[in-house]
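Removed from the display is one protein chain of the complex; every other protein chain stays in position.
Just so it is clear, A, B and C label the chains in written order, and each chain counts residues from 1 on its own.
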């Protein structure tokens, strides 16, 4: 991602400089510790400065960056046990959405999430995290099972959007997403969602009609991509950064709009800098919310979720 | 159907002879009324004789014959109003199964049935009444709706079997039928089925887990086709008529085995000879059964259906 | 989701009656050329035929008010929440101006009209999206009005009909418009759990977030002939697959074949068909 590189550029330069000083110090046996210390502090400040003041467009870049941790990374770090389950029992196993059952601490959960690839090959296999209808149908199947066996549902949201292809249309992309919104709204178990990367439109919402929705600090959630909006407004996709500015797609914006319930802290530099730290924060959040819903009646779980979405829009 | 022609042969010859005498009588102004009367009586007896003593294999022929009335014919004759509804909301509208809502007298019902074609073109469109998985899924969708709106469900069974093709397997023919058996077993509305032609194996049962199952007099219901059984037993499909003899596939056999609840009378010569008469008999049967279930509790409707199938086999 | 909406604006205008005037003769006021069969047709004849081409049965756009008159018994329609108007939640540039422009043009305050009335004597709730108002796009008010309409139906145990005509979510309201999909879908679930009937009626065009929510959630889904119905718009799909789309792709007839709608009903037969369906459902 070019935007992500731009963010890192001054930081990387400074890091290189420090390495250089260390090397010189060692090779020539000169004491440069004062200089190194000063630069290290500067680096630390620079990092904080950069990452606490990211523009929306820079966050878009970060949320999409190829080294950003994915659903699988978080599952591995959060679950003591996880068994992936496959298939919609209708047409296909869509690898753009994964799901399964496992334990977080000693709590049995169902986890479902969009899954992007780590490299080109895996991205092709996973269609860059853009599901076909069967992905949503698999998700719903697993959610219904979670309800049957009384397991909380965790969803990780990370997709550019539902796939816009011929076959996806033919097999009912709209129907599949709609059915999920419809059915999720009355599930008798708590649903807790975390936007971990891109929350792309209906394709994201298809896993997001939840009791609680959190976002990782640098993730985004929007009705359309900035490129898409720019090409509509100004007929120029290249003005995406301007579009991003007006869209209110950052975690902070969405928290202020009361569309999300929580911003989960990322390490300085973004989630990829310390997956374990990020996963720990996510895990704490999930456990807290599960604890909150643990002794609630099924009707209350349903009506809390219902009221959350009922309010959005008109009474803002 | 060659077998069907064989049944009719002596009858048709006699009918021709009578016509001939009538023509001669008229053209030559001769009184042949006595001869005609005798032959007419003979014809009547012959018909009764033939159709009351059909061999199982002749019934197979009759049940498959191309002029045998289909689901559509009965719907037209039974319903004062019918609106066909389409699609499984997943993949396709399978024309081998039709379904919809309507009135019988003033009772709202959902009707679903296998649909064969009247000619080659329609048979290709309807795949000769052999459904793909989406046919069963459409049926289930409509049955669930019937349950929601508290309508009795009528199914007409008439299929050589579920289609044995590559795509049918790929899209889960087994899963689709299994799901129907599973879900039908606990529907809260009465399901009344009539086998009107061929009841071919799992493809028939997929619409047949019902509170009451009737068969038209000359229809059949079996686990495999006689040709199929013959080719297994004697490696000769041509010995199908022998196979039919041992299979117990006629309405009389199945009534004695307590697998069906009722034999519905056909006119002399078979249902096609008088569709209205046959339809009237079917309609009476359906109304009687609906009346029977009308004031029953939902649990009782479910347990009556459950017990019906629970008993089959072991306690025979 | 929004993209195709604006992209389609021009294409859409093509089928509008006024734009079909040939500008070169004095006959222009009286004749239009059908964009489907290319016949020249007497304009009045089309209008009297409910904006359906009398030669080829092509169904042109039809306004929300006319739709209500077509479906609801005269004098029985009571509109709900008609004064609700959008606020610019995101401070989106020029949004207020846009709303103003469409309000003046259509004499409506939002892209949906909701209310209750009688259909052949049967009490129903009817929501009709207005394709002339910002392409029938769905923002907070559209979501709110439809939700309130359905809530009214639940309170009064009435069946609901929604006539969709929309380019999808309204991008000027960003994430808030997206969330309306969830809001309406969940109240429809509540309606369904009350065993009340919901008939979704799809007209040209029904796309984006509307397709991915209430449009596809009907107990029965009915479409007018030749309506474009899809999640992604044809232009976006073409860009994605880098190929031409097959003839008739995403049209009502295509969706019927692929199992997503129950039946296609001509505009002129719609009221009668709805009446029969309502009767069968015990209303």
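Operating definition for what follows: a residue touches a chain if its C-beta (ideal position, glycine included) is under 8 Å from a C-beta of that chain, and two chains touch if they have at least 3 such contacts.
Remember, predicted model here, so these are calculated numbers, not experimental data.
Engineer: Taking the whole complex into account, name the chains on display that the unshown chain touches.
Structural biologist: A, B
Engineer: Return the single residue from A:32, A:46, A:85 or A:287 that touches the missing chain.
Structural biologist: A:85
Engineer: From the list B:254, B:279 or B:301, pick the residue that touches the absent chain.
Structural biologist: Considering the complete complex, B:254 is the one touching the chain left out.
Engineer: Which one touches the absent chain: B:21, B:107, B:224 or B:275?
Structural biologist: B:224
Engineer: If the hidden chain were put back, which residues of chain B would touch it?
Structural biologist: Listed in rising order, the touching residues are 162-166, 168-175, 177-179, 181-183, 185-186, 201-202, 205-206, 208-209, 221-224, 228-229, 231-232, 246-249, 254, 257, 259, 305-306, 309-310, 312-314, 316.
Engineer: Contact with the hidden chain only, please: which chain A residues?
Structural biologist: 81, 83-94, 101-103, 108, 134, 138, 145, 148-150
The rule is short, and it goes like this: only the chains that are shown with their structure count from here on.
Engineer: What chain is the most remote from chain C, judged by the mean position of CA atoms in each chain?
Structural biologist: B
Engineer: Which two chains are joined by the greatest number of C-beta pairs in contact?
Structural biologist: Counting C-beta pairs in contact per chain pair, the top pair is A-C.
Engineer: I'd like the most central chain, judged by C-alpha centroids against the all-protein C-alpha centroid.
Structural biologist: C
Engineer: Report the inter-centroid distance (CA atoms only) between chain A and chain C in whole Å.
Structural biologist: 34
Engineer: Which whole number of Å gives the spacing of the CA centres of chain B and chain C?
Structural biologist: Each chain reduced to its C-alpha mean, chain B and chain C end up 42 Å apart.
Engineer: Which chain C residues touch at least two other chains?
Structural biologist: 192, 216, 258-260
Engineer: Find every residue in chain B that makes contact with two or more other chains and list them.
Structural biologist: If we look for residues of chain B contacting two or more partner chains, we find 89-91.
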